[in-house]
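Below: the structure, in structure tokens.
What you see is the complex with one protein chain gone and the rest in place.
Chain lettering (A and B) follows the sequence in which the chains are written, and residue indices restart at 1 in each chain.
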Amino acid sequence: MEYWFQRILLILKHSSILLFCTGIHCALAEQVDNAPTTPEKNINIDTEYFDVGVFTGILNIEDFNSELVTGINMTFNANEDFFIQFNYLEADASLSSFELSQGRLFAGNDRKFTHFDFLLGYNLFLGEHFMSDTNTRLSSMYLVAGVGDTEFGGEESFTYTLGLGYQVALQRNILVRIDFRDYIYKTNIIGENNSTHNTQLSAGVSFLF
Amino acid sequence: MQNSKRQSSMTGAIRHFCMKSSANLYQVIGLLVICLCSIPTNAADSQPAPIIQLEVIDPYIELHTGPGVGYPIFYTIEQGDSVIVLTRRTAWYELKTLDGQTGWAKASQVARTLLPTGEPVDLPSVSYGDYLKNSWRVGFKVGEFTGGELSGSDTFSYSAGFRPLSWAGVELEFGKFFNSDIRGNYQSFNILFEPYSEWKLSPVIIVGKGSMKIDSQPELLPLNIDKNDFTTYGISANYYIGRNFVLHSGYQKYTLSTDFNDERLERWNIGFNAFF
Partner (left out) sequence: MKILNIPNLSLIFFVGMIHLFTLQTAAAEEQDGNTSVTIIEPSKKVSRPNSATVDAEDFELGLFYGTLSVEDFATNPVKGIYLNYHITSNLSAQISYASSDVGRATFEDVVGGDFLSEKDEEFSYIQVQAGYQILHGRSFLGAKRRFNSYLYVMGGIESVQFARNDEIGFTFGTRYKLVLTDSLTLNIDLQDHIFEREFIADKKFTNNIEFAIGLNALF
């Protein structure tokens, strides 16, 4: 196969998230440029499918310290019950108690815990809640499960993610989320093929558009 | 026109971003900011949002307090009344009556009313394929290589694509695979055919071309595969959950052209796709 084709694919490989954004951009362009078949109207109904957000919290890395984690996510609401979410997060692992006494196990870039995943979410409870005034806020409690990739300690591991979370729409477009996640993967940093559970408690804000 | 100018500056930004070797957190945030900024501009560029007022042709429309079947119904709009369509959230529309009542209605209940808008409508006569014509798809799959040199490797992939026809679509897929001492990734361009897209459970035929690269080899017995192109074909079953969401499971065969001979791999996978 031609080299040029390979090169194009390699370039596109690093901009995978880009396709989500390009999709949104083009979808909106499509709505304006491609007039629907009925000749009399060119209708754009405002859509609210995607939300993009940031989150921060605490990550308990198994056998290591708890660290501050920051990340971004993008969610597509497929229907009232299901959504697909992409998460990317980072944390810097400081020296654990064991490493302080026995010597560090790895250094430099290996000390960065990076993880991304694709999750399927299920809205278990949809709700309407009030703060103190009479305005109703839409909310939901959801479960998530999915797969992804974790890089830590010089290893790159296939990761399962399970989680639970709660979101409230503070304003029509602004969502606040509280999440619990468990990242499960096998590691060889300490011990042989150890299945680790790394839990995270985080809070985040998303913008719905 | 102005739209295409803005689009080309966007693609310029995309190309610049692509040249960088790795996407770290700040680059990703920057990219998202670019996307977010481009969207309001694009919307503002088009005509000012028209007030979409329609006459209700459906027998009745129940307004819920939120976009979900559990939310209570607080108002019922009768046939012949006028409604203003405000927003759409996949299977729900936010409607406003002329006396100010605002609520959410199921897409299936407002289907006939929406016919003049040209939007795909959720009528039983509209097949899944026709509803999803001209739609974008995003999704991910998880699976395992069961045959060939990578047998036993876990793999996941994510994809984005477009479905221009009710029975055919294209997608770009990026995947990674993991085994005890093997790591690698692959990317492919796939074409999907779904001839019976009016069925809730329908078969899909996938053909594609791509390339695969091994990042870390096992120490004792290195693999025949290093960095190779492949062609792939497979079959999968799409199960439509609602109009915009699909659960699919399938089988894919890969033929890699290596230096010595053709390497064959098999992959089973299960995944989800969302359409918009």
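Methods note: a contact is a pair of C-beta atoms (placed from the backbone, for glycine too) under 8 Å apart; a residue touches a chain by one contact, two chains touch by 3 or more.
Treat the numbers as computed from the prediction; the structure is a model and nothing was measured.
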*Where the complex has a chain not shown, which of A:106, A:166 or A:209 is the residue touching it?*
A:166
_Interface residues of subunit B (partner: the chain not displayed)_ = 68-71
*Going by the touch rule given at the top, which residues of subunit A touch the chain that is not shown?*
58, 60, 62-66, 96-98, 100-102, 124-131, 136-137, 139, 141, 164, 166, 168, 178, 180, 182, 190-191, 194, 196-201
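Note that only the chains that are shown with their structure count from here on.
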_Between subunit B and subunit A, distance of the C-alpha-averaged centres to the nearest whole Å_ = 17
*Contact footprint of subunit B on subunit A as seen in their complex*: 1, 5-6, 9-38, 40-49, 52, 54, 70-72, 74, 76-84, 86, 88, 90, 118, 120, 123, 126, 128, 136, 138, 146-149, 156-158, 193, 207, 209
*In their shared complex, at which residues does subunit B touch subunit A?*
3, 7, 10, 14, 17-23, 25, 28-29, 31-32, 34-36, 38-39, 42-43, 45-47, 49-50, 52, 65-71, 85-93, 116-119, 134, 136, 138-140, 142, 154-156, 158, 160, 172, 174, 176, 178, 180, 183, 185, 187-189, 209-211, 215, 229, 241-245, 257, 272, 274-276
